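All protein chains of the complex are present and in place, except for one that has been dropped.
Order as written gives the chain letters A, B and C; numbering starts at 1 within each chain.
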Amino acid sequence: MKKLINTPESVLDDALAGIAAAHPELAVDVEGRVIARAGGPRPGKVAVISGGGSGHEPLHGGFVGPGMLNAACPGEVFTSPVPDQMLSAAKAVDSGAGVLFIVKNYTGDRLNFQMAAELAEDEDITVETVLVDDDVAVRDSTWTAGRRGTGATVFVEKIVGALAEQGADLTTVAEMAKRVNAASRSFAVALTACTAPAAGKPGFDLPDDEIEVGVGIHGEPGRSREKIRSAKDIVASCMDALLDDQPLAAGEETIVMVNGLGATPLIELYVVFNEVAAVLAAKDVTIARSLVGNYVTSLDMAGVSITVCRADADMLSLWDAPVNTSALRWGA
Amino acid sequence: MKKLINTPESVLDDALAGIAAAHPELAVDVEGRVIARAGGPRPGKVAVISGGGSGHEPLHGGFVGPGMLNAACPGEVFTSPVPDQMLSAAKAVDSGAGVLFIVKNYTGDRLNFQMAAELAEDEDITVETVLVDDDVAVRDSTWTAGRRGTGATVFVEKIVGALAEQGADLTTVAEMAKRVNAASRSFAVALTACTAPAAGKPGFDLPDDEIEVGVGIHGEPGRSREKIRSAKDIVASCMDALLDDQPLAAGEETIVMVNGLGATPLIELYVVFNEVAAVLAAKDVTIARSLVGNYVTSLDMAGVSITVCRADADMLSLWDAPVNTSALRWGA
Amino acid sequence: GVLTTAFFVAWFEEIAKQVRLQRERLTALDAAIGDADHGTNLDRGFTEVGKALTGSPPTSPGQALLSAGTTLIRRVGGASGPLYGSAFRAMGKAVAEPVTLAGFAAAFDAGVVAVEQLGKAVPGDKTMVDALVPASRALALAVRDGVGAREAFDLAARAAEEGARATIPLRARKGRASYLGERSIGHEDPGAASSALIVASLATVATAAS
Partner (left out) sequence: GVLTTAFFVAWFEEIAKQVRLQRERLTALDAAIGDADHGTNLDRGFTEVGKALTGSPPTSPGQALLSAGTTLIRRVGGASGPLYGSAFRAMGKAVAEPVTLAGFAAAFDAGVVAVEQLGKAVPGDKTMVDALVPASRALALAVRDGVGAREAFDLAARAAEEGARATIPLRARKGRASYLGERSIGHEDPGAASSALIVASLATVATAAS
């Protein structure tokens, strides 16, 4: 394993110190592992908090700032944060208007956020929790822990962050989070496995001509292993999976994200976006807004995820609202 | 070789089509291979054009937009663009106030931009050319083609883009470009080689415990091969190289970029930034502004480059000016 | 035949030692069907448990269990942190002094029930529950049959170990491994393996004490 780290144990602390040094506009509690906006809560504004294992940067710390999150709680690499983090984040950013927890649907994340919510309620903080579960590679059935939360998290955090900024109340904000999640679907393929620092070696071995199809963002193997094909073919099967699950009609508007898993050159992400655009154009579906880049990564995994959100007018206008974070910034 | 592409030959065209689809605010000439701002030239404004081989995305196309470049000319992967591209870009964006070519100091780039400048002068377009040569891994002597241009390109493009936006004339803009370049130094290390699509295999083999020190951004081997060490040690030797070449005194202000070469997780870049900040803090040098992320990449190479610019007040205020491009955006 | 506070402290020491020794194995199991962090998670957690128990030595078995559980919840994260943390906390709340084997067995079962309630997994879902439930059943039977603590813990350890091994042919229905569908078949569940380790530590400590 070759990594630009000091020790596997210190990665998160060192990175948090780096984030603190690079972003004076953030209040980074390195020891307590909370990244919050500097300046404290704004009276009357619902606070939006997210978190999850590290290794997915810029998710979530890169999305803390005006127009998006109030705080993010980074866990150890690929390990959900502990309840104390969310409790201290909630205490730091709650203005009295309540806190929304945006939680990706993994057992660990759910349990830890659930405990945090109980602790916060004990301190008279009102908490609503919304689960993100957009990954269609996992069937939501009694056979699974339910769909994973992946790329749609960015959409939920952006749109809901804008709504909270406008002064909407907690119920309204939580409802919108559910709406965005319900309208979003993701699918990912990996060209290589990633190496978690503590594990020291790749999560799986992938021959030079094979890809893992339907992977998550934690280095776990995917739904199936297939031969590498052209970008066009790979995108076609991803889009089949997405559109099977959520058909889109001619004239509908979408927000599309083509997201690199960490080691994929941007030039390839644009090649992929071009194919996604062709598939949607053939169905007369409009890409109203898009993101192409590394937003929800899986350390040094090569691969791509595609997220499509069927966006209504509210979502699009909230999408366009100003946002000022290190990883997403416009109108500000 | 596993890549998200259709064929090695079509990578650039497909990616340009993807850029066109993703960025309606850009005028992308896929066939002519020019990425320009939509809307054409603004009377009286000096036009700023850059370009170079592809594979370094977001450089340069990701920096086209208000406050930065007017146009970018992407060559084949790791191959400088041809004169026709710069000529057609110059024709498209010149307002009559002249054109600045920002050229990274590689033989190919120099020769092709030089020919383009001659062709443009034939069409009565005034051209100034500024070379970027910030990479201290290469000694500027009669023994070399001179220093390579790498990370400082982002600083030059941003600062000069802002100055041009303010209406400065061509000479003034070119002078500032030289000032920023003269004040900037870069150094890079690679943990893995990259694979150019047409080459089909990595540019060099690197054992599991070795790094290439002093690499450029074209997959070429570096100045020396060394054992992997901690981030702290690696940063220490990079900073030694930078500061040997350009000593910084206590109280001086800098703009610092910690740049991923393509396959390095953002969490590691923050670990590196933390070490860079520690080295500069120990010398009482101020990091006034910073960038941490993938800005000047080398396809799927894992590694990092560090760029330090000794910034004066003019540079800092131009740095803070609004910029609205896909890869760099603030105040807009 | 009474389990002292020192016994519980020794149990956590033994768990910490075994987790450290088997860290790579647990992580490798997790790499196959999960995210390759189970060994790291538990190593971090039980190292912290050791520090907590040394830092503020517990004055009762209940305190030891509560302290360990709280520490795991506060330091581990992931799925296993809240699950094991809640298990030990439930045991700590359920246990009454002096701790007889029967009292321990009941408390242990309370811990297992806490895991089942929190994680909503049932036996056969390919989780730690598949090791913990047989262990608890073995303890209850041992109490019914009147065997001594050492033998009871041996039986429980064997049951847990068998339960863990029995997860190999199962298809996961809970946790990350469930994302793999059919591909989860053929691998031992890492949480079941660590549960077996935890119960085996009980037997080791009892043997050493006797």
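FYI, a residue touches a chain if its C-beta (ideal position, glycine included) is under 8 Å from a C-beta of that chain, and two chains touch if they have at least 3 such contacts.
Given the structure is predicted, the values throughout are model-derived calculations rather than measurements.
Among the chains on display, the ones the left-out chain touches in the entire complex are B. From the options B:I5, B:A137, B:I306 or B:A327, the residue with contact to the chain not on display is B:A137. Contact with the undisplayed chain is limited, among B:E220, B:D233 or B:E253, to B:E220. Counting the whole complex, the residues of chain B in touch with the unshown chain are 53, 75-84, 106-108, 111-112, 114-115, 137-139, 142-145, 148, 196, 198-199, 203-204, 216, 218-221, 223-224.
As a working rule, only the chains that are shown with their structure count from here on.
Centre-to-centre separation of chain A and chain C, using mean CA positions: 32 Å. Chain A and chain B have centres, each the mean of its CA atoms, that are 29 Å apart. Those residues of chain A in touch with two or more other chains are numbered 77.
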